[in-house]
Structures are given as C-alpha cells and as structure tokens.
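Only one protein chain is missing from this complex, and each of the others stays in its spot.
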Amino acid sequence: MDGFAMGDYGAYVWSCVALTFVIVVFSDWRARLRHKRVYRDIEVRLKALEDRE
Amino acid sequence: MWKWFHQLASPPHFYRIAEILSPWLAIPGLVLIAYGLWQGLFVVPMDYQQGDAFRIIYVHVPAAYLSLMAYMIMATAGAVGLIWRIKLAHAVAAAAAPIGAAFTFLALATGSIWGRPMWGTWWEWGDPRMMSELILLFLYFGYMALRGAIDDTAKADKASAVLALVGIVNVVIVHFSVEWWSSLHQGQTVFKKGTMDAEMRIPLLIMLIGFTLLFGSMLLRRIRTEVLYRERRTRWVREMILATGDGT
Amino acid sequence: MLIRGERCLFQGLSFALESGALLVLEGRNGSGKTSLIRAIAGMLSLEQGTVYWDDVPVEKQRQTFHGNLVWLAHRTGLKGDLTLVENLGFERSLRAHSTRDAEDVYERLGIARLKKLILRSLSAGQQRRVALARMLLADVPLWFMDEPFTNLDREGRALVLELVEEHLGRGGMCVMAAHQDVEIDAPTTRVKIQ
Partner (left out) sequence: MPGIFESLLATTRRDLLLAWKRPGDVLNPLFFFAMVCTLFPLAVGPSPEQLEFSGPGVLWVAALLATLLSLNSLFLSDFEDGSLDQLLVSPQPLPVLVLGKTLAHWLTAGLPLVFVSPILALTYNMPVSVMGVMMLTLLLGTISLSLLGSIGAALTVGLHRGTALLSLLILPLAMPIMILGANAVSLAAHDDVYTTGIWALGAYAIASVSLAPYATAAALRISNE
C-alpha cells in the first residue's frame, strides 16, 4: 500500500486525480443534461404543433 | 476533399457523424488515460527533488494544455464562422468555451495543490504560468458572459467571435508581460522546467493523447447539442425527432 | 431571407428600384418593416440573398453605396446637446453636400429661427424637420425613410410628401417604410409585409 501513500504526498496527488475525475464527469453530465433538455423541448413543441393540426 | 468537407459541415450530417464518432474517441481516450495514470502514479520512479508530488503533473499538464487548445479552437472556429459564415463553426466555438473553462479551472486547482507542498502556499502570485492561466479563466468567463447576455444567437456568435480573436492576441501579450513581471519579483523557485527522464515523459505523452481524445469526445457531444438547438426549426430535426419518438 | 431572433421574417422577397421611383414597405407596427429597411441599407446582414447597387453587391462596395444614400429613421441621429448648425455641420464633414443653399432649406422647413438653439429644447416635430434638412443638404440619389411621418403634424406630413415627390422628380430614389398609405405621383412599388 506504499504506492498509494506516496510518502507524504499521497493526499495531494490523489486529490488532484479525484478533482480531475469530478470535473470531467461533471462537465460531461451537464452536457448530457442539456442535450436531453434541448431534445425534449423540441419534441414537446413539435407534439403541440401536431395536436393543433 | 472540398465536397466532403462541405458535407461534413452540413448540420444533419455532422449531427449523425458526431454521434457515431463520439464513443470511438472516448473509449480509447479513457483506456489511454487509465494506462498512463497507472504508469505515472505507480510505475514511474519518484522525482529525486520533488518526491512523489511531481506525479500531479500527469493530470496538471494535460489540463493546462487543453485549456489553451480549447481557446485556440474557440477563436479559430469563431474566425472561420465570421469569415466564411459557416454556422457549424459558431456551434463549435460555443461548445468549446465551457469545456475550456473547466480545464482551465482544473489546471489552476491542480497547480495550486501542487504548490502547497512545493512552495508552502496554495497560491503563488509570482508564478507567471499560474497568472496567465488565471487570466485565461477570466477571458473564458467574459466570453461566456457575453454569449449569455445577447439573446439573438447569430449576433451572440459574431460578437463573441470578435472577443475571442481580440483575446487570443492578448493571451500572448499576457504571457510575456506576466513573465517580465515575475522576473522582477522572483523570490521563490518557480515550477522548474528542467529535463525530464524519458521514463517519466512517456506516461505524460500517453496522458496528453488520452486527454485530447477525451476532450474531442466531450466537444463533439456539446457541438451536437448546439447544432440541435440552433437547427430546432428545420425540417431535418423535425423529421428526426418525430421518427425516433422518445429517447435521446 | 432575413432571420431576426426567433422568427424568420422574410423569405423570397425580390424587388428592384429605378431612378425616379418609390418603394414603399407597408405593414403593421412590429411586422418587420424596420428590419427590412435596415437590411437593405446594409445595417443588418441577410441570412441569404443580396442587395445590389448598380448591379454590384452592396457588401462589395459598402462605402460607395453609403455615399449614395441618406438615412432618416425614428431616432433622428441628432445630438440633443448640440445646436442645429453644429449637428448639420458634423454631417457636412462626413459626406458630399448638395449645392442647395442651407438658409433656403431652413426657411422652407420652417426651422430658420431655431438655428442657434440646442436640439433638446426643440419639439419632436421640429427635431424631425432638422433631420429632414440633413437629408436635403446631402447630395445623394437614394433616400431611406423609416416611418417619416411620426411626430409630424398634417402640414409636416404634406411637406414630407412634397419633398419626396420633388426628389423623385429630379431622378432620385426613395425607400420608405410606413404603416399608413402613401400616395405620391411617381412610379411606386409596394411591398406588403404581414
């Protein structure tokens, strides 16, 4: 388990790796969310348009 | 060649190709990152000066590199959109900004965490690279704020492209002026470039390639959303959505 | 094709304007007359389509094109803090001016007595007359008028029509956006906007 501890620096190194992970995942999650929302908005509008016709 | 390019730049084509391409970038990217991380964190011997703290560069350097690359893409795409009036280019610029800002923030955060054991402070005002990176983050904020403030998409595209182009000239000037400035105030040891052993360099290279691929995939996903939003009133979107029913 | 914000305002419009002719863009308020007239004058970019001046696309010769037009809109483009003479003097240093005598023009528009006053102290109608004076003093064939009748009394409206008729009679051209009927004794193209 010495590899994980990295002397005294383990906390710094691992927090950087974790932060990278969090930011990439968060950014991608936001992107997916927005895509879904845009998609659904268009869908709702099109459905409403169809119903009117 | 030209015809192929033209076809790619047509929104429906791009939308479909990006959907297929996105995982093909993400998966190899993630594999490379996993391998590079394992190499960088466990296999490579520690630096005799910095100890194990140097391992932070395996995430810090790719983040810093992508923060600049995203800006270049944003500005180039903006210029292409302004000059040749290619609408897809503006979508690319709009998509690149938030990712670039995220990586800039990441570069700053990891740099700061690295600085804590190395310099003894979380923030070193005297380091030119951290200052440049901070100003870059402000430029991203300004860019996104300008986009957000203009309701008309076409107008927002053009105005923010002008800003990005002015900004890119400035990034260079910022770099040099900050370097000059820090040379006046230098007390502490700054992030030394030094020479790096091939042993250490190869995992870094792998990480860089891996992150670039991942970035490409993230960018494609955001461009798709932009394209979908911008083309929401066109026939192909209408047909596509009515045909697929639900789901994304 | 012109897209403004969410809406596609125009599609498939086409018209030509000859010397001595009038083009009237008619439509209700908010129908997009102003957007269209701004697009023709080169202030708004068209999504698709081209405006030609002397058979050359306007974007290829913007300065020449702009040297041939004057613009009169709802917002007069005059400085409230400057006097009439100062305002028009600035205009004279930007574009070619006609041989008309400035005093005659002021006299005709009924603003000769107001020359030394700052514009802010004039009524809206008087300010529009100053804007008309700027139009008359510029030596250009093409007039753009966006809602030229606002803030004018009956007499003022008649005067505008008279001036336009005269201008067309001398071989000039005029593009006008208006929400009321415009009757002028000249070849007139009407474009109705829904």
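By letter and in written order, the chains are A, B and C; residue numbering begins at 1 in each of them.
Assume a contact is a pair of C-beta atoms (placed from the backbone, for glycine too) under 8 Å apart; a residue touches a chain by one contact, two chains touch by 3 or more.
These figures come from a predicted structure and were not determined experimentally.
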Displayed chains contacting the withheld chain: B, C
Listed residues B:8, B:166 or B:205, member touching the removed chain: B:166
Selected residue (touches chain absent from view) among C:14, C:29, C:93 or C:180: C:93
Touching the absent chain when the full complex is considered, from C:42, C:110 or C:141: C:42
Chain C residues touching the omitted chain (full complex): 41-45, 63-64, 66-67, 69-71, 73-82, 86, 90-96, 118, 144
Absent-chain interface as seen on chain B, which is shown: 135, 138-139, 141-142, 145-146, 149-150, 152, 155, 158-159, 162-163, 165-167, 169-170, 173-174, 176-178, 180-181, 184
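Rule of thumb we're sticking to: only the chains that are shown with their structure count from here on.
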Chain A and chain C, separation of their C-alpha mean positions in angstrom: 53
Length of the line joining the C-alpha centres of chain B and chain C, rounded to whole Å: 48
Cα-centroid distance, chain A relative to chain B, in whole angstrom: 15
Touching two or more other chains - residues of chain A: none
Residues of chain B engaged with two or more neighbouring chains: none
Chain A-touching residues of chain B, taken from the complex the two chains share: 37, 41-42, 46, 51-53, 55-56, 59-60, 63, 98-99, 102-103, 105-106, 109-110, 113-114, 116-117, 214, 218, 221-222, 224-225, 228-229, 232, 237-238, 241-242, 246, 248
Chain A - residues contacting chain B, complex: 3, 6-10, 12-13, 15-17, 19-20, 23-24, 26-28, 30-32, 34-36, 38-39, 41-43, 45-46, 50
